[in-house]
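With one protein chain removed, the remaining protein chains of the complex are shown where they sit.
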Amino acid sequence: MNEQALRETLTTLLRLFYAKDWVSGTGGGICAMAGPGRLLVAPTGVHKEMVEPADLFAIDPATCGVIDAAANAALKPSECSPIFAAIVRKRGAGSVVHSHALDAVLVADLAPGDVLSIRRFEMLKGLKGVGNADDHAVPVIDNTEREPELTGAVEAALKDPRFAKAHAILVRDHGAYIWGEDVWEAKRHTEVYHFLFEGTWTRR
Amino acid sequence: MNEQALRETLTTLLRLFYAKDWVSGTGGGICAMAGPGRLLVAPTGVHKEMVEPADLFAIDPATCGVIDAAANAALKPSECSPIFAAIVRKRGAGSVVHSHALDAVLVADLAPGDVLSIRRFEMLKGLKGVGNADDHAVPVIDNTEREPELTGAVEAALKDPRFAKAHAILVRDHGAYIWGEDVWEAKRHTEVYHFLFEGTWTRR
Amino acid sequence: MNEQALRETLTTLLRLFYAKDWVSGTGGGICAMAGPGRLLVAPTGVHKEMVEPADLFAIDPATCGVIDAAANAALKPSECSPIFAAIVRKRGAGSVVHSHALDAVLVADLAPGDVLSIRRFEMLKGLKGVGNADDHAVPVIDNTEREPELTGAVEAALKDPRFAKAHAILVRDHGAYIWGEDVWEAKRHTEVYHFLFEGTWTRR
Partner (left out) sequence: MNEQALRETLTTLLRLFYAKDWVSGTGGGICAMAGPGRLLVAPTGVHKEMVEPADLFAIDPATCGVIDAAANAALKPSECSPIFAAIVRKRGAGSVVHSHALDAVLVADLAPGDVLSIRRFEMLKGLKGVGNADDHAVPVIDNTEREPELTGAVEAALKDPRFAKAHAILVRDHGAYIWGEDVWEAKRHTEVYHFLFEGTWTRR
């Protein structure tokens, strides 16, 4: 996929996720690698279903420095950029979705400590490397007042061996980060995790 | 944004809110300032998703007098006009949404007195001047038989110091008024409050 | 509205109601008066969101006899025709919607006898002649094995003075018939009642 097609795909996915109430009220976001050292990220503080391909920033995931700004000078890159970049670096993710879905908040309420256990769902097979007989452990971290302050806890979760098979991190009272090796796997993992979040809290 | 573009935006938002079940059965409405002393308001008693740009009235928010009637002579301005005008005058709002969402009714049921307390949601940051660690107080007023009779209670809530950071008023058994400094902030606040209403009553 | 426009409106409403899950699985239906003694009714046993304007039958509401069959000879008029015709005759309705919404089934479960009482909703004002302080009584009748067998109970409810202000009849385990003086009032009443059904059973 060339960069223009990727930009169009990212904005199409934002509209899809908005329709599902995962990125309402300007919340949430998305990013994807457009090439080595080049991460496209959505702007912050804007209605996500209205983001246009030219509104995306290109940043360097090693430094979070802006390579190419959005065409509209009033835009700023997503506040999640340090977290997006950490997930790209530590897990080799090609794309990360930041969801503000209520189901992510509600399912995290059920996790007493720092882990949510998901089991007994065929849909677990929609996660790379996970089977439907697995007890799938998803890290749950506490929210912070500013989004970049989450980065330390995100990095700790990414290297925690308990979560080696997780493709998501839940942030209590907040939402989730969900990733995949490319934008299509990130979409699949995003849909699968939201199904699992809703299913797990509805079952309890 | 020129007035024609604003009229088109308001009718687009009515269709969006209808799709979310916030203005069904001809309920609810929207208004926005088109310039000094010129407030565009939707007509009353009509299917809100079918309102056309030329169907909006221009009224004077100081007097609620009609400046420009809708093109269709059968239409009347929204019954909420005195409330819309009060919110514009007292809070400097540029746009107000009147929601008939069931979630607004259900969450008000949980508030024993005249205040709903919302806390522990990242989405609180989607409200101007509010942080995710705040205990956010939203006024709750009792419903009346006719909509203009709500105006006194609305005005009292607007000047109550407990609600200085609120951008919404819940009306018991009825819905909510939600505002912002312009139509885009009103849209963002509307989506954020509906998330918070649903999240708060689902958590309890 | 001329008959062709009315036919197009009826099929548009079927698609809208299908999107809301009120006429799924070929269930439910709609009718409207196209002139004196001429009632347009949807065909039976077909996917309601796929009904085309030429697929509607014109029947005589006094006799249920077919005046003009659908263009497609494979179609049959709705099984609800005797009930539609009774509501037209006894209440002067210009349009009747038959809903198969789950909310209608669930709210009827809450009614121990033959009446559902709805109160404390501003949305009650969306029903002609009803105020938000009213205790609104909706008749609830038992289901029968074949739809035309409901006609007797429907007619009894229509003339019962307790239900003089009702614009709907709930059929236990089945759904609801909802009417208005024309197709737009029937649409408004349909949306209002579904809001009230969902709100009433969610509150309990």
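Labels for the chains are A, B and C, by order of writing; each one numbers its residues from 1.
To be clear about the criterion, contacts are C-beta pairs under 8 Å (C-beta built on N, C-alpha and C of every residue); 3 or more make two chains touch, one makes a residue touch a chain.
The structure presented is a predicted model; accordingly, all values stated were derived computationally and were not measured.
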Taking the complete complex into account, which shown chains does the hidden chain touch?
A, C
Thinking of the whole complex, not just what is shown, which of C:E8, C:D60 or C:D109 touches the missing chain?
C:D109
Residue list for chain A contacting the dropped chain reads 120-123, 126, 131-133, 184, 187-189, 191-192, 194-195, 198-199, 202-203
List the residues of chain C that touch the chain left out of this view.
21, 24-27, 47, 100, 102, 105-106, 109, 143, 145, 171, 173-175
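Here is the rule we go by: only the chains that are shown with their structure count from here on.
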Neighbouring chains shared between chain B and chain C, ordered by label:
none
Rotating chain A so its CA atoms sit on chain B gives an angle in degrees, to the nearest 5, of 90
Just how far, in Å, is the C-alpha centre of chain C from the one of chain A?
45
Two or more partner chains touched - positions in chain C
none
